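Pasting a structure below so you can have a look.
One chain of protein is taken out of this complex; the other chains stay put.
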Amino acid sequence: MQKIGKLDWLKNNINFFEIAKSLDELIIVDLSTNKTMTSDFLACVKDIAENVYIPITVGGGIQSKECCIEAFHNGADKILINSMQYAHPNEVETLISTFGAQAIMGCVEYNIVETKPVITHSKGTHVTDLSFNNAVEHCIELGVGELLINCISKDGTGFGYDTDILKEITSELSSPIIIMGGAGHWKHLNDGLKLDAVNAVATGNLLNFIGNSLIDGRKYLLKDGRNLVDWHQVQWKTK
Amino acid sequence: MNVFWCKSCLNMSTRPRIEFSADGVCNACQWATQKRDMDWSTRKVELASLLTWAKEKSHSYDCVVPVSGGKDGSYVAHQLKHKYNMNPLCVTVRPPLSLKVGESNLNNFIDSGYTHVQLSPASDIMQRLNQVGFIEGGYPYHGWMMAMKAAVIRFAFKMKIPLIFYGEDGEIEYGGSTETKNNATYSVEYAKRIYFQGSFDSILSIVKKEFVNRLADFEMWEFPSDNELKLRDIKIAHWSYFEPWDPYRNYIVAKDRCGLAENDTTNEGTFTNFAQNDQALAALHYYLMYLKYGFGRATQDAGIEIRRGAMTREQAINLVELFDGQYPTEHIESYLNYFGLSKEEFDTVISTFANRELFIKNNEGSWQPKFRIGETFDI
Partner (left out) sequence: MTKPVVIVDYGMGNISSLTAALKTVTDAVVEISADADRIHASQRIILPGVGNFKQAMTNLSQLGLVKTLQTAVCERDIPILGICLGMQLLGKSSTESGYTPGLDLYSGTVKKLKSNLVKVPHVGFNQVSDNGTKKKLLNGLKRNPDFYFTHSYRMTSHGSDSIGSTFYGENFTSLIEHDNIYGTQFHPELSQSNGLRLLHNFMTLTC
């Protein structure tokens, strides 16, 4: 993980809002250690939400309904939860009945330790003894609308997604699956999308996709037959 | 004359001693392909017999590994100790302008289970060598680099430890002379010629004249001669000869096994945060390299990423355009203090090294490239 700069840097140096035109959705996670969902963070979310026209999922230390409401007020369309599902599963169910399953995305986060997945939460600091399959089932049973599967050990490596992990899932999955962790270039995104079990691919590897990398990457994916919308086909007029 | 880029990575034809195939692929990329395809077993056997030889020759420590607490030395030490059951003595030459992240990494490395010695050459002499290196050659940590070779080799020589393992042969791995490609070990003569551009002795003699009563302190910068090394049978090797060198793998192992931590923020002049965090002069060194040759740290790091398959050349161009050649502002005060220069004097020194065929000074006084990355041009 590296701090690359403030939101202004993202806007000015890498023209993030332009790059965002080649995305389908955005997930914004607060990785601060001491406190999360601060007003600074929410201000960033708001700024981004006003400048991108895709669904935004916000997460990182979500613990309560009030957190969710704050996030929604600042432009979030969906909420990402992780540690809450272990600490307060009933609260997660309350969030789902209050805001709707479509508004709550669950996260199964894991490290690979000696070739085996170890389920973690709280930004990788807490370890559970759940098996991967159990963690997935547990999350889905709570009723979340979508499931994000995030491999922390592969994060930033550019080695590609851990597609082997999907073999660990034994149950018929009723939630759409998003995989994350390890993508370095468009070929990794392509490999991920080609899998039947995968509905979406995510990457936090911002630096690998600056400039034309994402727009070109998306073109390659479309050319290779992935079921994606070609957002650049339509002319829409700005004032 | 044409200036062009490798078709596979972003190495520039301006890089000293670089070679290109008929297809325009640089020798670093060619080597990367060879590394993947070749049979390493012969070299593994060479390593095994070298290690056996070293063990037989020594009483306690059987090899010296220069380390900084960073990923490469830590990886090599780790392999020698845990995979090959050797007894490495790890040696650091104290860097000028050391950084907290680096110091912490070195401590973590030592605590992860290694015997370690720090060599601290006289800092006033080192400062003067660095200063002369900076002003005369645009090499701001030349004195330190010299000690990292000379002091370490002299130390091994004195301790009668027969084998020294440096990390990678940068010439082979990153695009340079392929002279040592098939050599397991190398000589002091080679080091002086290639690593110090032949200026080792001249810079040393300039500074020696200024420290007339301190000749004993110059021992840290005196290589044993190749003859002396031969007599005591000390061998200098690069680990990268025996095993495919992979900086990213080194980082993962060092992080996992030796307590390596990254820098919080991106390092200046590049897009990574996990390398060369031990001292502040790196950013200045890379900026000067950029002005001399047209490529900086981001280009170098991009090459590593491309060769390990984590990034395409097109993606890398974006990163190099964004990060390469950043004027080193983060530690500028430290540099001015260390070299005893005003900002104007400092910038004047730097300007002497800007290749005017590659760069032009703009109205604000900063050097701008005349070229676009990846686009062949004539000089």
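Which chain is which? They are A and B, in the order written, and residues in each are numbered from 1.
Just so it is clear, contacts are C-beta pairs under 8 Å (C-beta built on N, C-alpha and C of every residue); 3 or more make two chains touch, one makes a residue touch a chain.
Here the structure is a predicted model, which is why all the values come from computation and not from measurement.
Counted over the whole complex, the shown chains touched by the missing one are A. Between the chain not shown and the residues A:Asp30, A:Glu70, A:Glu109 or A:Glu146, the one that touches is A:Glu146. Although one chain is not drawn, the whole complex shows that of A:Ile14, A:Ile28 or A:Ala49 it is A:Ala49 that touches it.
Listed for subunit A, the residues touching the missing chain in the whole complex are 21, 24, 46, 49-51, 53-56, 72-75, 77, 100-103, 145-146, 174-176, 199, 229-239.
Methods note: only the chains that are shown with their structure count from here on.
Separating the centre of subunit A from that of subunit B, both taken as means of CA atoms, is a distance of 38 Å.
On the side of subunit B, the complex with subunit A involves touching residues 248, 252, 262-266, 271-273, 305, 308-312, 314-315, 317-319, 321-322.
Against subunit B, the residues of subunit A that register as touching in their complex are 1-5, 13-14, 157-159, 184-186, 207-213, 216.
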